[in-house]
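Removed: one protein chain of the complex. Kept in place: all other protein chains.
== chain A ==
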């Protein structure tokens, strides 16, 4: 509260601007969060467990992947390893954002870090250059998006727990569709296309030859090394 007189106004102003910038993110989260809630409850989580997962994990694609793995009977260690792999990209997002969120009191960083997602990152990177109180802006942006994710998955989960939803066939394509658009958004050059094609091929190959759900981890790690090799010889 001591800070209020020094920079309170500018922090509140930045926070509010961050909240406004999160509105399009929430609209995007709504269908995916609802779909996640439905899938989770249809695959054996309770509505409370589903909502708690969104509260504590807050990673849309990993959460959807974990549900698919639960459905296929994967080991919990495999689910955690996969979650790590799917979310490793956040190392890069976090490193880039650190350029804009320097020299803050240490207690800020766990909160700011937790709120980094592909979407909050994309919005923040275009806006933070023109913002004075970057931490206020990012907290407003991230917190609003976070609440949007938690609420939309809770809606999907509790609705499905109330009214058993049987149209799982349609929801089967939510995850592939999300992978497709995230992949397209990631790819910006030919090496990335080559790496993606190899990863897809290897993933199929390992899935057909190795037991368990390790095909994705093996394929990803191997294909990323091909990327480093091609990068070095370009």
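Before moving on, here are some points about what is shown:
We adopt the following convention: a contact is a pair of C-beta atoms (placed from the backbone, for glycine too) under 8 Å apart; a residue touches a chain by one contact, two chains touch by 3 or more; residues count from 1.
Assume contacts and distances are computed from a predicted model.
Candidate names were "AzlD domain-containing protein", "RNA polymerase sigma factor", "TrkA family potassium uptake protein" or "SARP family transcriptional regulator", and the UniProt protein name of the unshown chain is "AzlD domain-containing protein".
One chain is missing from the display, and on chain A it is touched by residues 27-28, 31-32, 35, 44-46, 49, 52-53, 56-59, 62, 65-66, 68, 70, 76-77, 79-80, 83-95, 97-99, 101-103, 106, 109-110, 112-114, 116, 119, 169-170, 172-187, 191-192, 195-204, 207-208, 215-216, 219-220, 223-228, 231-232.
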